[in-house]
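Quick one: structure below, then a few questions.
Missing here is one protein chain; the remaining ones are kept as they sit in the complex.
For subunit A:
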Amino acid sequence: MTQKIMPQTTLGRDAQPKSKVKTSHVFIYIFLVLLAIICIVPFYIMIIYGTHTNSEIASKFIFLPGSALVENYHSMMENVNIWRGFMNSLIISCCSTALTLYFGALNAYGFAKFKFKGNKVLFWFVLATMMVPQQLGLVGTFRIMYLLHLLDTYAALILPAAANAFAVFFVKQFIDGTIPDEIMESARVDGAGEFKTFNRIILPMLVPALAALGIFSFIGSWNNFMGPLVLLFSNDKYPLPLLVQLLQGYYGTNYGVQYLGVALSVLPIIIAFAIFSKRIIGSVAIGAVKG
């Protein structure tokens, strides 16, 4: 791989013909490529090993795909319905994301465009909640879900998503930077109610910010492990991270099946990243620098 890149460096910037600099460039590329390989290898192993039988895995180190993919898939489906988990993950993540986006935007708009009493103090309060670790209220969360009869329901994982402080912060930054007060005023002159103005006019203008935030919130919810571990009890409601953990219990010694399960749980994220990587990376940077 390094050989492939080397000619590029020599062809690249002819403006600075210092051979000393170029050798250091080669080392830099070797370093980058090695790190990239380290990033990819575990995923390669996961996919390759998912296609092998247990006895093949137990006997030697494997580089190439095997032929046991279907066999592993069938033995996995006997005890663990991975598609059910996929659906559960999808339902929980989509609903959580929708709540985070809508109520985050609603709240951000309230803070950004209405100068009510206590605006600043309440906004700082919202920001401060971002610093509180989630585990602090873990036991209490279990309790309130019990009191509201929400234990072992999707709602227990979805409803709290409506109060996402980071979403408020993120969308408010966007509103402050892009939406002038005149838009609201002209809507008011036209006689539109405040909520109608928000839903019909403001919300569509927030789409770029909501798209970036939505990807984040979706991934966060998709990867959530501790929430469902504490709040769900029925296997048929488990999202993927919990189902994968269940595989460990059912197939403690069948490695091929476990590799396949892990691979299937990670695959949607690989696909999503392949499509949205630029946008995801861009919004990580925005969120961090403004914070």
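Worth pointing out:
Criterion: a contact is a pair of C-beta atoms (placed from the backbone, for glycine too) under 8 Å apart; a residue touches a chain by one contact, two chains touch by 3 or more; residues count from 1.
The rule we apply is simple: contacts and distances are computed from a predicted model.
Hidden from the displayed complex is a chain whose UniProt protein name, among "Sugar ABC transporter ATP-binding protein", "Aminomethyltransferase", "Formate dehydrogenase" or "Probable chemoreceptor glutamine deamidase CheD", is "Sugar ABC transporter ATP-binding protein".
Taking the whole complex into account, subunit A touches the unshown chain at residues 5, 8-9, 12-13, 25, 28, 31-32, 35-36, 38-40, 42-43, 45-46, 49, 54, 57-58, 60-62, 103-104, 106-107, 109-111, 113-116, 119, 122, 126, 129, 131-144, 159-160, 162-163, 168, 188, 194-195, 198, 219, 222-223, 225-226, 229-230, 240-242, 244-245, 247-249, 255, 258-259, 262, 265-266, 269, 273, 277-278, 280-281, 284-286, 288-289, 291.
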